[in-house]
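Take this structure, written in structure tokens, and hold onto it; I'll ask about it next.
The other protein chains are all here in position, but one chain of the complex has been omitted.
Our next item is subunit A:
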Amino acid sequence: MEKNLTYIALFAALIAVLGLVPKIDLASGVPITAQSLGIMLCGTVLGAKRGALAVLLFLALTLAGLPLLSGGRGGLGVLASPTVGYIIGFPIAAFVTGLIVQSWRAPILPVAIVAAFVGGLVVLNLIGIVGMAFMLGKTLPEATLLAAPYMIGDTIKAVLAGLVTQAIGQMRPDALLSRG
């Protein structure tokens, strides 16, 4: 009971930290923020329910006025901005990611990579793009064009999430609540 609570709270803090850590530069110099990596890790490590709860906790504090979103954004304004779809998509992405890890009992590395890809890239971008199309009055293909450049980084993040999840499984097997 206590462990569930502290894991959810600490992973909510981890999402914030990954968004605040100055951008992680990848090989080609594509500057990406690691925030959606935090979302993926919530799903792969904590599982569907706890992962989604950690993201909801993070969002509640962000909307309440803490500048925890990447770039120091926060407050109620994010709900009215074009990126609102990504905000709504965050907990759903963590849930889907966790659900895949929980129910697909194959070796953790490929499962976690696929789960992070499906949840953190496919599901998150689907909702994010619909939101952007609505807020900016664009068609879905036009909004997809705006989101496309970020998907390269998201693919790399899904692989990183898988590697980190595998390492946690080896170093702290008890902590992998999604497989517990």
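Criterion: contacts are C-beta pairs under 8 Å (C-beta built on N, C-alpha and C of every residue); 3 or more make two chains touch, one makes a residue touch a chain; residues count from 1.
Here is the rule we use: contacts and distances are computed from a predicted model.
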UniProt protein name of the chain not shown, from "ABC transporter permease", "Extracellular solute-binding protein", "Sigma-70 family RNA polymerase sigma factor" or "Acyl dehydratase": "ABC transporter permease"
Identified contact with the non-displayed chain, of A:L20, A:I88, A:L109 or A:V122: A:L20
Residue of A:L61, A:L109 or A:V122 in touch with the missing chain, whole complex considered: A:L61
Residue ranges of subunit A at the interface with the undisplayed chain: 1-3, 5-14, 16-18, 20-21, 24-26, 34, 37, 41, 45, 57-58, 60-61, 63-68, 71, 73-82, 135-138, 146, 160, 163-164, 167-168, 171-172, 175
